[in-house]
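Notes for the one structure printed next.
This part shows subunit A:
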Amino acid sequence: MGATGHPVAGRDGLAVLDAEEIRRSLTRIAHEILERTHGGDGVVLLGIPTRGVPLARRLAARIGEFEGVEVPCGSLDVTMHRDDLRFRPARALGRTDLPPSGVDGKTVVLVDDVLYSGRTVRAALDALTDLGRPRAVQLAVLVDRGHRELPIRADYVGKNLPTSQREVVHVLLAEVDAQDAVMISDEGRPS
Partner candidate 1 sequence: MKRHLISAADLSRGDALLILDTAEELASLADRPIKKLPTLRGRTVVNLFFEDSTRTRISFEAAAKRLSADVINFSAKGSSVAKGESLKDTALTLEAMGADAVVIRHSASGAAHRLAGWVRGSVVNAGDGTHEHPTQALLDAFTIRRRLKGATARGTALDGIRVTIVGDVLHSRVARSNVLLLSTLGAEVTLAAPPTLLPLAVDTWPCAVSYELDSELPKSDVVMMLRVQQERMTAAYFPSVREYSRRYGMDAARMAKMPDHAIVMHPGPMNRGVEIAAEVADSVRSTIVEQVANGVTTRMAVLYLLLGGTEFPEVTS
Partner candidate 2 sequence: MSGSWLIKGAEVAGSGGLAVADLLLTGGTITAIGAGLSEAGAQVLDASGLIALPGLVDLHTHLREPGREDAETVETGTRAAALGGFTAVHAMANTEPVADTAGVVEQVWRLGREAGYCDVQPVGAVTAGLAGARLAELGTMADSAAHVRVFSDDGRCVADPLLMRRALEYVKAFDGVIAQHAQDPRLTEGAQLNEGEISGRLGLAGWPAVAEEAIIARDCLLAAHVGSALHVCHVSTAGSAEIIRWAKSKGWPVTAEVTPHHLLLTDELAVGYDPVFKVNPPLRTAADVAELRRALADGTIDCVATDHAPHPVEAKETEWSEAAFGMTGLETALRVVQQAMVDTGLLDWPGVADRMSVRPARIGRLTGQGAPLAVGGPANLTLYDPAAPAEPVSAAGASKSRNTPFAGMPLPGRVVATFLRGTPTVLDGKLAR
């Protein structure tokens, strides 16, 4: 059963989270962040490109709505710190955009769409270290699909989604993909 009480759709390219479920997950995460950071004090949200960035903005917007707190928001590209660079062609870089208040002494909440092996987050922690010295770093993800290869865990999770390693999880967000959904398919994007 899905979060809304409707049957979760099957595992062949159909949505496992629809727009409504995504909206509720983000609302919940926003509340959890406020709870655990004493009302968002000193919090900076950094989305990991590509889709972590709109997710971070949505969280910042909700936090603003709920508490009237303006949480600084930005993006952190991790390409240059990846551990698998030598196995693929050199990739184009995403944007790194830190809010003017920086990260020193802040509680940085990294935001990404999917948590899988944990290597992206490790790269993000390295990238962050070169930018400053946060007081604490937390992790918010929309989907945790398991199969961690490093000792990394998320502080805030939208949905836990057990998957097999043959499957591919696709997160679609309106800002990038013109719709909101989380899909699973066997290897390769659904057309």
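Basically, contacts are C-beta pairs under 8 Å (C-beta built on N, C-alpha and C of every residue); 3 or more make two chains touch, one makes a residue touch a chain; residues count from 1.
On how the list was made: all candidates are chains of the complex that A comes from, given by their letters.
Just so we're clear, the structure is a prediction, and the values are computed from it rather than from any experiment.
Asker: Hey, among 1 or 2, which one's touching subunit A in this complex?
Answerer: 1
Asker: In the complex of these two chains, what residues of subunit A are touching candidate 1?
Answerer: Against candidate 1, the touching part of subunit A is residues 77, 80-81, 85-96, 126, 130-132.
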